[in-house]
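Yeah, one chain of the complex is gone here, protein chain that is, but the others are all in their spots.
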Amino acid sequence: MTAPITEKLLAAKKARGVSFTELEQLLGRDEVWIASVIYRQASADEAEAKKLVEALGLPAELADELTVPPLKGSLDPVIPSDPLIYRFYEIMQVYGMPIKEVIHEKFGDGIMSAIDFTLDVEKVEDPKGDRVQVIMCGKFLPYKKW
Amino acid sequence: MTAPITEKLLAAKKARGVSFTELEQLLGRDEVWIASVIYRQASADEAEAKKLVEALGLPAELADELTVPPLKGSLDPVIPSDPLIYRFYEIMQVYGMPIKEVIHEKFGDGIMSAIDFTLDVEKVEDPKGDRVQVIMCGKFLPYKKW
Amino acid sequence: MTAPITEKLLAAKKARGVSFTELEQLLGRDEVWIASVIYRQASADEAEAKKLVEALGLPAELADELTVPPLKGSLDPVIPSDPLIYRFYEIMQVYGMPIKEVIHEKFGDGIMSAIDFTLDVEKVEDPKGDRVQVIMCGKFLPYKKW
Amino acid sequence: MTAPITEKLLAAKKARGVSFTELEQLLGRDEVWIASVIYRQASADEAEAKKLVEALGLPAELADELTVPPLKGSLDPVIPSDPLIYRFYEIMQVYGMPIKEVIHEKFGDGIMSAIDFTLDVEKVEDPKGDRVQVIMCGKFLPYKKW
Amino acid sequence: MTAPITEKLLAAKKARGVSFTELEQLLGRDEVWIASVIYRQASADEAEAKKLVEALGLPAELADELTVPPLKGSLDPVIPSDPLIYRFYEIMQVYGMPIKEVIHEKFGDGIMSAIDFTLDVEKVEDPKGDRVQVIMCGKFLPYKKW
Amino acid sequence: MTAPITEKLLAAKKARGVSFTELEQLLGRDEVWIASVIYRQASADEAEAKKLVEALGLPAELADELTVPPLKGSLDPVIPSDPLIYRFYEIMQVYGMPIKEVIHEKFGDGIMSAIDFTLDVEKVEDPKGDRVQVIMCGKFLPYKKW
Amino acid sequence: MTAPITEKLLAAKKARGVSFTELEQLLGRDEVWIASVIYRQASADEAEAKKLVEALGLPAELADELTVPPLKGSLDPVIPSDPLIYRFYEIMQVYGMPIKEVIHEKFGDGIMSAIDFTLDVEKVEDPKGDRVQVIMCGKFLPYKKW
Amino acid sequence: MTAPITEKLLAAKKARGVSFTELEQLLGRDEVWIASVIYRQASADEAEAKKLVEALGLPAELADELTVPPLKGSLDPVIPSDPLIYRFYEIMQVYGMPIKEVIHEKFGDGIMSAIDFTLDVEKVEDPKGDRVQVIMCGKFLPYKKW
Amino acid sequence: MTAPITEKLLAAKKARGVSFTELEQLLGRDEVWIASVIYRQASADEAEAKKLVEALGLPAELADELTVPPLKGSLDPVIPSDPLIYRFYEIMQVYGMPIKEVIHEKFGDGIMSAIDFTLDVEKVEDPKGDRVQVIMCGKFLPYKKW
Partner (left out) sequence: MTAPITEKLLAAKKARGVSFTELEQLLGRDEVWIASVIYRQASADEAEAKKLVEALGLPAELADELTVPPLKGSLDPVIPSDPLIYRFYEIMQVYGMPIKEVIHEKFGDGIMSAIDFTLDVEKVEDPKGDRVQVIMCGKFLPYKKW
């Protein structure tokens, strides 16, 4: 199900021992966004694609494919069965309606954009066990009336 | 589909004109968590339940029901159709695998807990249009070997 | 499945013999948007809600409910079975990928917003049989990189 | 999932650097319809098929396959996960019933044909951000009584 | 799931002992179409609705509801479980592709309309066991090019 | 999804320019039934299989496979997305319950057989547009009591 | 989900302490068929319906409803979750293809009718634990050619 | 979907012209069970596997695979579309609840085992048309209390 | 969705302040089995039913309903959304095939019975956080050959 180019890029990354954090510094783009390019969920411009392919020691011809707007959506079963990914689905089952109430109270009728949107993953060190912090930040889009 | 008690609490909140932010100050708990109690997705202890019911001007007997561990999961269609809630589902379709890669690289094999977990919703003011910030923070749970 | 308030508004509209076109003139809003308010898919402001309720000869108290951001999504089966509505689903089955190609070629990677969005329904007279014209117009949202 | 001929045509189009607008001028057919032929959702006649294949610099034998009525329907998951395509699905979830009401009021009981049907995609320039305009136009088909 | 008006009409029909064949003669419309009006799948005009309601000995006020274009689609499970109805679904599973081939060969690319369409049910007497004959007849709609 | 033998037979039929009507005359069987044999939905006897294979100019060895009772059911998505085939599904959504009522009134409790069954496709010429006529004829099977 | 009349009949049967075996003797019909009439999956004639209603000590008016051909299919989830019923579904998952092979070898291409069909449930005493025997017997229906 | 070994065994059986009845005599096991081994739904012991492979004239190495407990469940769509197999599914839709009532009345709360279970297919000759008899016999398992 | 009797029993249990452990001592049956009786997933005999109803201070007439074999299966969505229950579903997604391998290696081809089966829930105290222990114990049922 993973695109062939994704497999090539991940294998090269593993073989080279390059981390996402290092790619972040090389490309000047966030590591989650770079991982999205690798998974063909985001499209890079030509310069970004070349830098990425080069950093992984792959032939320059591969860069081209990374610039085409992809058919997005990488999860196969309707409800994902991988435990790490499922937890985010569960969070919406449990906290979806409460989040909706709070956003409407703060912003009115509309949504958080998933396009004009950024997402960061941070490690928060904690003596009782480190924590994963996921920060989503999207433009509020109010419903247009016409 | 909404539980009768949820409808009573939301109606009272609206009639009183109390905001989630005010409830946050009164109860000393985050507004998203309070909204979760109202939607019967989280259970309060007795003191919290009483304070909440009182703040909304409702009879004290209602507090009891809010302390029972609920059958959780409030979204009806398997894939939610409300646009605000759907966007979070889409975020996982598009960024799910990239997030998984980055978390495993930073933490190893395991997941972000959705139980030992907090979630905040913030308004980020921006001249090009305000932004919704959602911060999820869960304990990293490494897979146990045995 | 239809909300009780929707049924009240549609019954009053029928009893009064008011058309959507007349409501469009009274409210200064497009008839499709007004129908969306009636179906609780869009939220009106207080002035709009009052004018609408009044135009249908209903008590003013009903206006309040029309201002609350609704849980959107009014189609019940996952694939709609009503023939008129199904045709739009079929149009995307047949023309979805071609539309995607053409939009990406004209605009780059991104989407047409369904929030900053308007929709008009027109009658195009034609001697071989009148035609229905549906004009959708949404802001192009390019994917943000970060 | 994409038919092999679709992949060949898209690759040739990319290699040649021919845009849909240019194909529109060469063939005297709308670019969305041409993209539909490429995706094997519409069938061309022999002359059209030859012109298209030639314009993309491909061998004439490929033209034949484009004239066979295809098994239509190109979207794989029941609810599409690609964000651009999903928005059209969401539009029907939110505005489907309102559109139905307005069409019935204007035309009586019947449907908009998805067969005797055209679809255009236009770019509407706007200083606040360009807009995508999608114009669907189908013959109204009244239900026959017998 | 059956609409309340459908239940009233069927009960009255049973109580009066009126057959569909008799209704066909009274209204000058086919019995299948009349049954469709009773099931709220087709809309009658005012004269037809009144005649039908009268023939069943019901109050004239009921006629009005039968003239409104209904939300169509009366089968509940996605794949119908009633054996009589399921057989038609099975017929398409088994003979769907062959029918498609033959229609395309006879007519070209297009469909049989389900709107400009009639359906008759006949009893064909046969010494080896009577046969049910279902005759569907719909206008051929060729795909429009644009 | 189409069986390899189906593809071979259809390709040979196309290359030879043989129509289903011609096959009907050669084999003395209806064209829809012949198309069903080609799609491996019906099994032929040895003589029929040989005549068919020969008529298409294919090697005699292929005939054997056409005589084995096949695993039937050729439509892939649960609800077919091809517009021509979907219309038959829609016909049952809209007219299924009315047909059931009329058949029960004419025949009592039972079903129309889909096994002791024939299906014809005819072209009905009409100045307002030719019509497709599909005639299904199955033995009525009354429910056995025991 | 159970029809109201089913609940009335089962309650009366329980209150009276009448077993299915006794009903079998009273009506001269098999107990499984009688249970099917009670569940509104089979329709009785007037005499049978009256005898059944009388045997359960219920008012004669109830008999009428039992003679109407019902909308059949009484299992709610697509895959039944009740363990006793699920086992029959599992039997077909495991032995479905083998049964198909054996029937085709013995009878040719066709099916076992589920309409011209009887079903018996027997208790087979066995020192190692009694066994349930279910005997299904349906007419073989060969596929018609035309 | 059929396992490669199943295809090899069925092809050899056809080429040799061996019937299931002959295999039954050779192996001293019922033909349905043997067909289940061929479809990899039941596992044979080494002696049985060797005899079967030998009877079909295949190399002895194939026997080994037939002794491994398989991943069972051979039907692909959730609701089977092959008419012969579907009828058994329909039988449970129609007679499932009645069977459940009768079994509970005869045996108490529990199920018919699908593991300690046998299944026979017989041909019952009948002048009005031969009948298929399927006899299922499973141990009754009462629910354990603890 | 919860049966009315379940709600009555749970409410009485809460009002009385009786724990499952206390019920276990009173009835001499495991607390999980008793909870299953309350949820109408297991049937009690008359003596057990009376003791349970009495222990909760409810009228004796309620006992009768608890002795009828129920239609089992209490989870509503196909994949449960409550986090506590979902974890067991996830355990089978992750460890299902490994468990199958190990059981077949230890026992041969067959299954663990879910009918001749017991289930215990224990609290295992642990300084790093108490643990939930669930012990399932079912009779091994080898596949019968015939």
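A, B, C, D, E, F, G, H and I label the chains in the order they appear, each numbered from 1.
One rule holds in what follows: a residue touches a chain if its C-beta (ideal position, glycine included) is under 8 Å from a C-beta of that chain, and two chains touch if they have at least 3 such contacts.
What you see is a predicted model; the values in this text were computed from it and never measured.
**Q** Which parts of chain A are in contact with the chain that was left out?
**A** 14, 77, 80-84
**Q** Which parts of chain H are in contact with the chain that was left out?
**A** 68, 71-73, 75, 78, 114-115
**Q** For chain I, which positions touch the chain that isn't shown here?
**A** On the side of chain I, residues 10, 19-20, 31-33, 35-36, 38-39, 41-42, 72-75, 78-80, 82-85, 87-107, 110-114, 117, 119, 121, 123-124, 126, 128-141 touch the unshown chain.
In this text, only the chains that are shown with their structure count from here on.
**Q** Going by the contact rule set out at the top, which chains touch both chain F and chain H?
**A** In this structure, the chains that contact chain H and also chain F are E, G.
**Q** Could you give the fewest steps needed to travel from chain C to chain I through chains in contact?
**A** Step count on the best path from chain C to chain I: 2.
**Q** For the copies chain H and chain I, give the interface type as same if over half of its residue numbers appear on both sides, and as different if under half do.
**A** Chain H and chain I contact each other through largely matching residue numbers.
**Q** On a CA-centroid basis, which chain has its centre farthest from chain D's?
**A** I
**Q** If you tally contacting C-beta pairs, which comes out ahead, A-D or D-E? Let me know.
**A** By the number of C-beta pairs in contact, the winner is D-E.
**Q** Taking the mean of the C-alpha atoms as each chain's centre, how many Å separate chain A from chain H?
**A** Inter-chain centre distance comes to 48 Å.
**Q** Could you please state the distance in Å, as a whole number, between where the Cα atoms of chain D are centred and where those of chain I are centred?
**A** 54
**Q** Send over the residues of chain G in touch with two or more other chains.
**A** Within chain G, the residues that touch at least two other chains are 33, 42, 71-73, 75, 78, 80, 82-84, 100, 104, 110-111, 113-115, 117, 119, 141.
**Q** Every pair of chains that touch: which are they?
**A** A-B, A-C, A-D, A-I, B-C, B-D, B-I, C-D, C-E, C-F, D-E, D-F, E-F, E-G, E-H, F-G, F-H, G-H, G-I, H-I
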